[in-house]
Each structure stands twice: as structure tokens, then as C-alpha cells.
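Shown here: the complex without one of its protein chains, the others still in place.
Coming up: subunit A.
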Amino acid sequence: MPAPQTQPLHLSGFTLSSCLGHGLTATRDALQAARTGLSSAPFETVDLPAFIGQVSGVDDVVLPADLSGFDCRNNRLGWLALQQDGFVEQVRAARARYGAQRVGVFLGTSTSGILQTEIGYRHLDASGHLPADFDYARTHNTYSIAAFVRQVFDLHGPAVAVSTACSSSAKVFGNAQRLIAAGLIDAAIVGGVDSLCLTTLYGFHSLQLLSTDLCRPYDAQRQGLSIGEAAAFALLERADANAAAGDDIMLAGVGESADAHHMSAPHPEGLGARLAMQGALTQAGWQTSDVDYINLHGTATPSNDAAEGKAVAGLFGNATPCSSTKGATGHTLGAAGGAEAVISALAMRHQFMPGGVNTQELDPTIPVNYLIANREAPVRRVLSNSFGFGGTNCSLALCRREAL
């Protein structure tokens, strides 16, 4: 293997809540049962013929009084997810160990708490003001989720929100990697939170990219995406910070690129996607044959899957098993990169490759080894792809510690 170009980091804690359930056990159970969390149940006042991946219980979350200014769907979802899998205790331990100023917060989101603003616009007063209790900074602003998590844990270190559409919460792993490498912090909370709102549902509908059926990634008959919501978090620390175990999940590399092509359509040959995957492999010091499984971006839009398929086939050929888990979770947009990093971690921890659900008839024009059923097999190294509007691409190289 070529030498890695970066120090690997340890995902010493991670959690995911999506329409598959709250926390890792529910997520793993749903994936192993090949169950989708998408449903045609209504959301808010949305009147579109679509399947949606709604997280249960978000409306019932009550934030603690000192955090009530942050109250909006996005931060409620973030709060709900933080309570799972002992994540709170893991962050508190890191804070105690390194100090509040040495733990960073880097989170991805595309729409933050905009649902709050969308509802507020229905209730403008006579002079055109939003309701008096509307809190722009702590709900609408894109930074809100990072400010919220920073305050939940009383952290005093660097923080930022990355908002590059659907690659947001993959790219945050790179921010953490760079600040840890610079010696400015010792640990970081990364991940992303994106919640259902009207902007994205009606927006993707306007682009004719919203499927009226369950989304079917890489299917010959695919007709668009299904939108979901999710909150994913991981705690990153230096590889040698904790007692090592073989099944520890490590971040080995991050690859980032731009398409330089179009605002809402991928490069037709998948050139940007290929650059991002190659970048992650190079940073990790891996060759394509080292990768056991690729968690695809796989949105189920005709153009995304065709372009990504070309990029994967061009770089990997047709041997490497791959699938999109968006048939199960829906496309969770700014949370997708974080969510799929956690799903990749589960695949490595429990040694299974999740097959893409909903997909019935594979697109014969995409020559990749797409799994439509779960496969139990050694999974030591995974590449996870996330691409977004504006032609932004990010690929994460994740592995078990024993595979470093």
C-alpha cells in the first residue's frame, strides 16, 4: 500500500437517528431486516405525492429551559439523537479529559431551522414582522445546530457549520481532521442534522427530482429521490488517544472536489465524484482493491446515479460491492454524509454490507456491483460518497483499526 498522507482519527463514539429509528440498534435492526423507513404519511401541511423519511417523536421533544431559545425542528432532532448510544457521556468524558476549549464542533446542515421561518411567514403582523418569539440566530441561521451542540456540552472551542448542500456532513470530517492536525484541538464532534421543511420538499418537486414512489436507487425505473431527515454525530479523537480494539472505527481519509459543471446537475461523466473518491483513497494510502464496500451517494435521480455509476465503474471496475442506503433512510440532505458514515461504521462493526432496498430491476447501463440484498462478508474498509448541488463532492475513507 502507498503511504497514507494523514494521521488516522478514531471515531470514539457515534450515533444516528433517522426514519429507521433512534440510535444504532434500531438502525442496525432495520438495515439487517432490509426495511425502509419511508412512508406516505403526511408531514406538516405538505400536499405533494411523495414518500418521506420522518423521524418519530421529534414533535414531542422538549428542550431544557436554558436551551429553549434554540427550539425548532432541527435542534429538537439534534437533541433527540444526542441522547442515544451514550454519546452524551462520551463527549463529557472528552471534555473532562481535554478541556472545554480543546473540543471542536463541526456540523453539516443544508436548511437548519428554516421550517420555523416558513411557518413564521404565515403569521406576519400588520407591519410585516415575524412573530415576536422568532429567534433568527438560534433557529434559522445555518450555524444554529453547531451553536446548539456547543452549548449543550458547554464547549468553548472552535465551531462552524458546513453548508454545502448534500455533502455538508461528510466535509465536516475534513474540518476536524485539519484542526486536530494543526494542534488547535484534541477532539471534535462532527456529523450533521437536517430536518424536513417545505423549502426542500417543494424545491426538489420544482426540479422534478422528487419521486412519487418510494425512491429506487440504481433501478432502471428510478424517477427521483425521497426526502428524509436525520441527525448523525461522531466524536473524533487521535488514533492513539484511547485503548485500541480491532473493531475500532477509524477515519483514514477525506477527498473533496468540485464539479465545475452545473448548479443542480452532476457532471455527466462523474469527474468530480471520481476526483473526490481518488482523493480519499490517496489520503488513506489505499488502492481501489483495498476497498471492501462503497456506500454510494445513490439518490435515485436518473442523473445522479448515472454519473456516480460512471465514476465508480471508471475507478473501481465492476467488482467492488456497493449500494445506496437512501432507499431505507431517504435522502437526508445535509445529514446524509454523517448518517452514511455511521451506517458504514455499523457495516464494519457487524460485518455486513447493507443491500439497497426498494430497488427491483438494476439499471443495466450502470456497470457496477450493486447489492440489492444484504451480504454477510468481511468489511474492513469502506468508502462513503456524498455529493451535492453546486457540484460539491466529498468521499470518506473509513476502516477498522486492524485494517489501518
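Just so it is clear, contacts are C-beta pairs under 8 Å (C-beta built on N, C-alpha and C of every residue); 3 or more make two chains touch, one makes a residue touch a chain; residues count from 1.
Just so we're on the same page, contacts and distances are computed from a predicted model.
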Review point. Of the options "Universal stress protein family protein", "Beta-ketoacyl synthase-like N-terminal domain-containing protein", "ABC transporter permease" or "NADH-quinone oxidoreductase subunit J", which is the UniProt protein name for the chain that has been left out of view?
Key: "Beta-ketoacyl synthase-like N-terminal domain-containing protein"
Check your understanding: Which is it among A:S264, A:Q351 or A:N369 that touches the chain not included here?
Key -> A:S264
**Study point:** Among A:Q32, A:N141, A:Q223 or A:S303, the residue in touch with the chain that has been omitted
**Key:** A:N141
Check your understanding: Which residue from A:A41, A:A96, A:A182 or A:A243 sits in contact with the chain not drawn here?
Key -> A:A182
Check your understanding: For the chain left off this view, which of A:D71, A:E256 or A:D292 is in contact with it?
Key -> A:E256
Review point. For subunit A, which residues lie in contact with the unshown chain of the complex?
Key: 6, 101, 110, 114, 117-118, 120-122, 124, 128-130, 134, 136-137, 140-143, 146-147, 150, 156-165, 171, 174-175, 177-179, 181-184, 198-199, 202-204, 206-207, 256-264, 271-272, 275, 279, 388-392
